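One protein chain omitted, others in place.
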Amino acid sequence: MPAPLEYLAVSCILFGIGIAGVLTRRNLLVILMSIELMLNSANLAFLTFSRLHGQLHGQVIAIFVMTVAAAEAAIGLAIVVALFRQTGSVRIDEATRLRG
Amino acid sequence: MEALFHVATFYVFAAFALAGAAISAFSRRLVYCVFALLLTFLGVAGLYVLLSADFLAAVQVLLYAGGILVLLIFGVMLTHEIADVSTEANFTDIKFGAVISGILWLLLVVYICKVPWAVLDPLPPYAPTTRAIGLQFLGDYLVPFEYSSFVLLLVVLGAATLARKEVD
Partner (left out) sequence: MGTPIPLPIMPGDLTAIGPLLAVVIAAAGFLAVDMAFTREELKNRWTFIIGIIGAALAAVTALMLDIGTGESRLILGEALYADLYTVFFDLLFALLMGASLVLSWTAVERARMKPVEFYSLAAFSFAGMFLTSRAADLLSLFLAIELLSMPLYVLAGFATTSKTGREAALKYFVLGSVASAILLFGIALMYGGTGSIDYVELGAQVSSGGRDSPLVLAGLALILAGLAFKVGAVPFHMWTPDVYEGSPTAVTALMATGVKAAGLAAAIRFLAGPMAAALSYVSVMLWWIVALSMVVGNAGAMLQSNVKRLLAYSSIAHAGYILMGLLGDSLGTAAAVYYTAVYVLSVAGAFGVVQYFGDGDRELETVDDFNGAAKRHPWISLLFTIFLLSLAGIPPTGGFVAKFFVFGSAIQTGHIGLALLGVLTSVIGIYYYLRLVIAMWMKDEGRPVLAELSPTSWVVLGLLAASVLALGCMPGWLWLIVQSAVVSLV
């Protein structure tokens, strides 16, 4: 039987890949996908713990997370498309006037 | 024998999920990124089944693979010439991002390894969870359910506003 640790390891690696993607990529669409990876990893953690505790709460929470993930993807893509119509590019480093 | 089968399926799904994630986060070709994401979503859905969350596995396939992925593909098609060869996706300065994410990740792993884990009991016979989840929505989670509908209404409104904005 795979132990909770193994499911959590998958979840953690997914989270790490997501963060690395957000921080290192320049294409907005890839960044959006990386954010979806992070939300997916959180969901996997919720379900693992739900199973571990023998409850349903984690599963119900995961459904809310999916709702929010879909909402975020929709807003993100609307922003991407609006941006593209103005500049013709979806790269995040086109302008670097604003810095810290 | 059955346990062995279970372990094998776990590793297959985990490999799907992780390989897909790695490709979609690090590939230079945008189209590969999107389709690798499908692999991840399906792999994760498989893991959900192994965790005896049948309803969520179905939702995962419907919502992520069916909804969000299609949105993303639309995003790719709307923002790039389809035949464009240069649908590439470059990296920013890798060092800074890699160091930060590395540290965060390491911390997580260290903490999670410190936990004395109980081994999961052998799976109970697969029982459908749909009804129980539905009851939760009408009971304990009624209020979050209601205000997550605000979130959805807001998204429709926001996306419509952004989309119909005329460009100067």
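We just call them A and B in the order they show up, numbering each chain from 1.
Here is the rule we go by: a contact is a pair of C-beta atoms (placed from the backbone, for glycine too) under 8 Å apart; a residue touches a chain by one contact, two chains touch by 3 or more.
Note that the coordinates shown come from a computational prediction; the quantities given were computed from them, not determined experimentally.
Colleague: By the contact definition given up top, give the residues of chain A that touch the hidden chain.
Modeller: 8, 15, 18-19, 22, 28, 31, 35, 38-39, 41-42, 45-46, 48-49, 52-53, 55, 57-58, 61, 64-65, 68, 71-72, 75-76, 78-79, 82-83, 86-87, 92, 94-95, 97-100
Colleague: Which residues does chain B use to touch the chain missing from this display?
Modeller: On the chain B side, contact with the omitted chain comes from 107-108, 111-112, 114-116, 135, 138-144, 147-148, 150-151, 153-155, 157-159, 161-162, 165, 168.
We take it that only the chains that are shown with their structure count from here on.
Colleague: Taking the mean of the CA coordinates per chain, how far is chain A from chain B in Å?
Modeller: Roughly 7 Å, centre to centre.
Colleague: So in the complex, the part of chain A that touches chain B is made up of which residues?
Modeller: Chain A reaches chain B through residues 1-10, 12-27, 29-30, 32-34, 36-37, 40, 43-44, 47-48, 50-52, 56-57, 59-60, 62-64, 66-71, 73-75, 77-82, 84-86, 90-93.
Colleague: Report the residues of chain B in contact with chain A in the complex, numbered from low to high.
Modeller: So the residues of chain B touching chain A come out as 3, 6-7, 10, 14, 17-18, 21-22, 24-26, 30, 33-34, 37, 40-41, 44, 47-48, 50-53, 55-56, 59-60, 63-64, 67-68, 71-72, 74-76, 78-79, 89-92, 94, 96-98, 100-102, 104-105, 108-109, 112-113, 115, 117-120, 122, 129, 132-133, 136-137, 140-141, 144-145, 148, 151-152, 154-155, 158-159, 162-163, 165, 167.
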